[in-house]
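The complex appears here minus one protein chain, its other protein chains still in place.
Letters A and B name the chains as they come in the text, with residue numbers starting at 1 for each one.
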Amino acid sequence: MKRVVPFAFLLFSSTLVTSLAGAQGLAGTPVHGNFQFDGQYYVPDSIIGAPNPPDEKFLNNAFANFNYESDNFLAGLRYESYLNPLLGFDPLYKGSGISYRYLTYRNDKLEVTAGNFYEQFGSGLTFRSYEERQLGVDNAMDGIRVRIKPVNGVYLKGLVGRQRNFWTLGEGILRGGDAELNFNEAFTSWNTKKTQLIIGGSFMSKYQSDQNPDYILPENVGCGGGRISLMNGGWTLSSEYSHKINDPSTINNYIYKDGNAFLVNLGYNQKGFAVLLSAKNIDNMSYRSERDATGNSLNINYLPALTKTHTYLLPAIYPYATQPNGEVAYQGEVFFNLKPNSPLGGQYGTDLTVNYSRATDIYKTNLNDSTGYTTSFFKPGDEVFFEDFNVEINHKWSKSLRTILTYVYLNYNKDVIEGRDGFGHVYSHSGILETIWKITSKKTLRTELQHLYTKQDQQSWAVVLAEYTISPKWSFAAFDEYNYGNTHTDLGGKYDQRIHYFTGTVAFTNNANRFSLGYGRQRAGIICVGGVCRNVPASSGLSVSITSSF
Amino acid sequence: MKKIAALALLLSLAVMVRAQEAKETLLFKQLPAVDVKLMNGERVNTSTFANDGKPIIIDFWATWCKPCIEELNTIHDLYPDWQKATGVKVITISVDDARTMTRVAPFVNGKGWTYESYVDPNGDFKRAMNVNMPPHTFVLNGKGEVIWQHVGFAEGNEEELYEVVKKVAAETK
Partner (left out) sequence: MFTKIKKYIVTATLLPLMAVLLMQCDKIEGPVHQEQSSQVDTTCSFVADNSPVKKKVLIEEYTGFLCGNCPIGSVYLNDTLQPLYGDSLVVISVHAGSFSIPCGTTGSVCPPGVPSGSFQTDFKSPTGQDWFSLFGVNWYPVGIVDRIGYPNAMLSAKTQWKTKINNEFTRAPEARIRIQNTYDEATRKLRTCVETKFLNAGTDTLKLQVVLLEDSVPDWQLWYNHVPDEYVNGYMHRHILRTDLNGSFGTTLVSGTYAADSTIVSGYVSTINPAWDADHCIVVAFVYDAGNYRVLQVEDLHVK
C-alpha cells in the first residue's frame, strides 16, 4: 500500500505536467517518456481449471520512463511497479521501485554512460543486454560503458558491470569490449567501391567466485568471437562465430566442455523478389551471469531462433525456442511480389512468401567424464526439434478488399522444447484466411478464420475473430478459440476439454495514448528450461491496458 | 488509501485523455541523435535525417507486426501522390532484433517498398523516442521538429496522417 500511493501520485503529476506542456505548446520541454499499465481482474472459472483466482484478485504490471536529452548530456530513469505481477510473469518481480537510471555524456568521438544501459555486440552471440517488457525479459547492465569513434569507420565499445535480476543484480561481474571496422568508411580506396565490407570482433568475460564444495569451478569464463558482413548489389553475406571456454552450469548439467556458436546468412534481393538462406550451429552456448540461473534470468548472450515468428493465434500455440545446449538449424525464405496487371498478380498485385525452417539436435558422443561429450562442427543428430513449412498469399481484390491466405505445417517436439517427457511430437496443419474489408473510408472490418488440425496433444482447434475499427480512435474486437477436437473425457465419459476461450476487447486510441478493456479466457502454458520447469496457469477475467508516450 | 490511489489513477487518465488532441504540439525540438543501421550493417546517425525543409514521416515497424505491414502497404499505394503534393519522405525503422533482422531487407525488397529503410537492432532509437509497441508513427516538420505522433494502425488512419503532413508542408512554404 505504501508504494501504490507514491506511484499513483507520480503518474498523476507526470501526466499533468506533460498534458500542460503539450496543451500550451511549451517550446519542446527536454523531458520525454512513456508509460504503460497492464492490469487484470481475475474471476473464478472452474471449467478451464482456474477455480481459485489469486488472493489479490487484481494483479498489475506498470512502468514509466522519463528521459532528458540535450546535445551533450542525457539522463533518465524508469520506475516499475508489479504489485503484484500478472500471472505468467515471474513472481520475483513483486515489488516496485526505480529499476533503471543512467547519466550519459557524449561528444563527436566519445560517449560515456554511467548507470544502467542496454548493449549488443554484433548479432548478440557473445553479448546482448536487452529488454522485452511484454515477455518480462530484462537483463539490463548496471555499470559503465564507453563508446569511442577514434577515426572514420572504426567503432570501439568497452563495458564493465553486472546484470539486472528482477530487483537485484546478478553475482557475476561482466567485462568486455567490441571493435568494428567498416572498410568503406575507413579507407578512401574503399569509399566508392560497390562492395561493402564490415568486420568485427568481440570479447566478454564473467567472474563469479567458486563456493562449491564439490567441484573446482572456473571463476573467470571468457567468450569471444568475430563477424563479417559483405554486400554487393543485391547480394548479402553475413556470418558470426563465438567461442566460450569451460562453463559448468545448471543448464548444461555441470560439464566442462567448451561451447561455440556459428551463424551464417546469405541473401539476394531485388525489387519484387528476395531469397534468404540461413544456417546456425549451437554447441553448449548457455552463458549466464550466475551458474545456477535458469528461465529468462541473467543471460549474457542471445541465441536467436531461426524460425518464423507466427502471430496468428493457432500456429502460435507451438512456438520454438533455441536449445542452448545443442542445435543445428536451417531456414530458407522466398518473397515474390507479383506485380499489378501481371498474369497472377491481379489488378492490384499479390505478395507470395514461402518459408521453411528446421532445427535438430547435434550429434553427440557421450564421454563418461567431466567434459560431457564430443561433437563435430555442423553435424546434426537424429532428433528433430522443430520443422516449419509455411506459405502466405496476400492478395488485394479491390480498393476495399484484401485477403491473406496462409498454410502452416509444424512438427513440434513437445518433449524437448518444453523440457518434459512422454508427449512426443505434435504434427499439425493450419489454414488461416484473413479478410480486410474497408467498408467506408473510416470503417474497416477485419476477420480471421483459423483451423489447426492435429491428432496429438490437445488435438484440433478453430478460431473465429472479428475486429471492427473506426478510424482513427476506436477499435472493437472479439474472438473465440475453440478446442473442438479434444477427445479427453472426464470420469463420466463426457468430453470435458472442448472449451471455448472467448475474449472481447474495446480500445480507444488518441495519438500516442491507447486505452483498452478486455474480458475473456486465456489458455494455460508450460515451459521447462535446462531441467527446470514452470507453469503458467489458465485464467479468466477483465483486463485493462493503458499506454502513453509523451 | 486504496481509494486515493484509484482516484489518482482515474484522474490522471482523464487528464491524459482530454489534454492531447489531434493538433500540432511540439514533442521533440529535434530528433534524438542515435546510431541506427542501414540494412547492410552500415551505421547512420539519426541527426542526419533530413528532407530539404520538407516534411518527414518516421514509422517504427517490425516484420512480425501485422498492423505495421498494413500501414506501410497502405501508404505505399498513396506514396507517389503524397510525394508529388508535399515532398514528404517516409523513413521506416525496423525494431526487429537478431532473430528476425535478416528478414528485413528481403521483406522490404520483396514487397517492393521504396522507403528509406533502417534497422534498430537493440532498440536504442526506439527507447530514445519512447516507443512502447509498433506501429508508432511520427511526423517531423521542415525544421526537424517532431510535431505529431500516433500509435496503432487501422485502415483510414492514413487520412489523418496525410492531413498533418499537408498542414506541415503548407507551413514551410
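FYI, contacts are C-beta pairs under 8 Å (C-beta built on N, C-alpha and C of every residue); 3 or more make two chains touch, one makes a residue touch a chain.
Not measured: the values here are computed from a predicted model.
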item: Touching the absent chain when the full complex is considered, from A:Asn107, A:Asn212 or A:Gln270; value: A:Asn212
item: Residue in contact with the excluded chain [from A:Asp55, A:Asp369 or A:Asp382]; value: A:Asp55
item: Among A:Gln120, A:Asn165 or A:Thr547, the residue in touch with the chain that has been omitted; value: A:Asn165
item: Touching residues on chain A - with respect to the absent chain; value: 39, 41, 46-51, 54-58, 90-92, 94-95, 165-168, 211-214, 250, 254, 291-292, 294-295, 419-423, 490-491, 496, 506, 508, 515, 517, 524, 526, 528, 531-535, 537-538, 542, 544
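In this section, only the chains that are shown with their structure count from here on.
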item: Distance between chain centroids, defined by C-alpha means - chain A, chain B (Å); value: 21
item: Touching residues (chain side chain B, partner chain A) in the complex; value: 1-2, 4-6, 8-9, 11-13, 15-22, 25-29, 32, 40-43, 64-66, 70, 97-103, 105-107, 109-112, 121-124, 127-133, 136, 145, 148-152, 154-157, 159-160
item: In the complex with chain B, residue positions of chain A that touch it; value: 1, 4-5, 7-9, 11-12, 14-16, 19-20, 22-23, 25-28, 30, 32-34, 36, 65, 67, 69, 118-120, 123-124, 128, 130-131, 134, 155, 182, 184-185, 196, 198, 229, 231, 234, 236, 238, 265, 267, 269-276, 278, 302, 304-306, 309, 311, 333, 335-337, 339, 351, 353, 436, 438, 441-444, 469-472, 475, 507-515, 546-550
